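Report on one structure; see the data block that follows.
With one protein chain withheld, the remaining protein chains of the complex are depicted in position.
And then subunit A:
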């Protein structure tokens, strides 16, 4: 794409999210969300491939519907309570509407159906932006409207973790796997958001490097299905060795960083006296772990001298810098010993 156009779109994307972050008025927050939606639309359809255009359309319709619902809910709240400030508590009815609208924006179950199909239609870089950057603005709004209808939030959280686990089990397309992974992780974040917003932020901050690493690994191998990953040992042997660590970190196994948010969230849920919900969420993480494990089996643990699953491609030197991947991979695998520092940075 023309670099000027690309820079305008990326800067608008940044503007939209920053506007939502900085706003204390609901209309401004809504405007930020709309700007970021509009900015990503050309990025999604840049290749003019029918599948990409389909994904773009689906994304636009769902996000526009969600934004309209946010507008409606905030207007209703202004009508009932007389003010537009985000910092003031919402009336319960627009609060529930806002929660569902933001859930639709982020891709929480049971309004998650758009996410796998949209993500599947995008190329890996745009998919990365969708999975990480686009989650920030609705997440912040969700944090700010807490505490809201507790049973609704718990329902959204538990359903998301379960749907994220079960939905990903039958997938062979990597982007759909990452979509369901995103749904599951967002479920964890929502569960704790009603009690402790900083822990939800911690979960998001740990989730972003892990997802970034995974997308970058798939991009380096130019693979979009589980089968094509099997050739990665010939292209990038070092990356093949590291990927299971990133994937198991996504699954939340100690001693990798992905365990930190899960541990902290389970601790908070236990302190709040809902250990049953905590156990259900913990066990649902096992579902997601299964498909992460399957991807790492296909990629790393079945390499030669065992049977080859794919033809070996040419090993070409990459010209792209691998420094971002190196940094994010280190963060996603080795941050657990720094947990006290990380928590302190989030002023917990």
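Operating definition for what follows: a contact is a pair of C-beta atoms (placed from the backbone, for glycine too) under 8 Å apart; a residue touches a chain by one contact, two chains touch by 3 or more; residues count from 1.
Following the convention adopted for this analysis, contacts and distances are computed from a predicted model.
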Item to check | Per UniProt, the name of the complex member that is left out, chosen from "SUMO-activating enzyme subunit", "N-acetylglucosamine-6-phosphate deacetylase", "NADH-ubiquinone oxidoreductase chain 4" or "Trafficking protein particle complex subunit 9" | outcome: "NADH-ubiquinone oxidoreductase chain 4"
Next on the checklist: Given that one chain is not shown, which residue among A:110, A:255 or A:313 touches it?
Outcome noted: A:255
Checklist entry - Out of A:40, A:278, A:295 or A:325, which is the one that touches the chain we can't see? => result A:278
Item to check | Residue in contact with the excluded chain [from A:5, A:241, A:320 or A:344] | outcome: A:241
Checklist entry - Any idea which of A:17, A:131 or A:300 touches the chain not displayed? => result A:300
Checklist entry - For subunit A, which residues touch the unseen chain? => result 241, 244-245, 248, 253-256, 259, 263, 266-267, 270-271, 275, 278-279, 282-283, 285-286, 289-290, 293, 297, 300-303, 305, 336
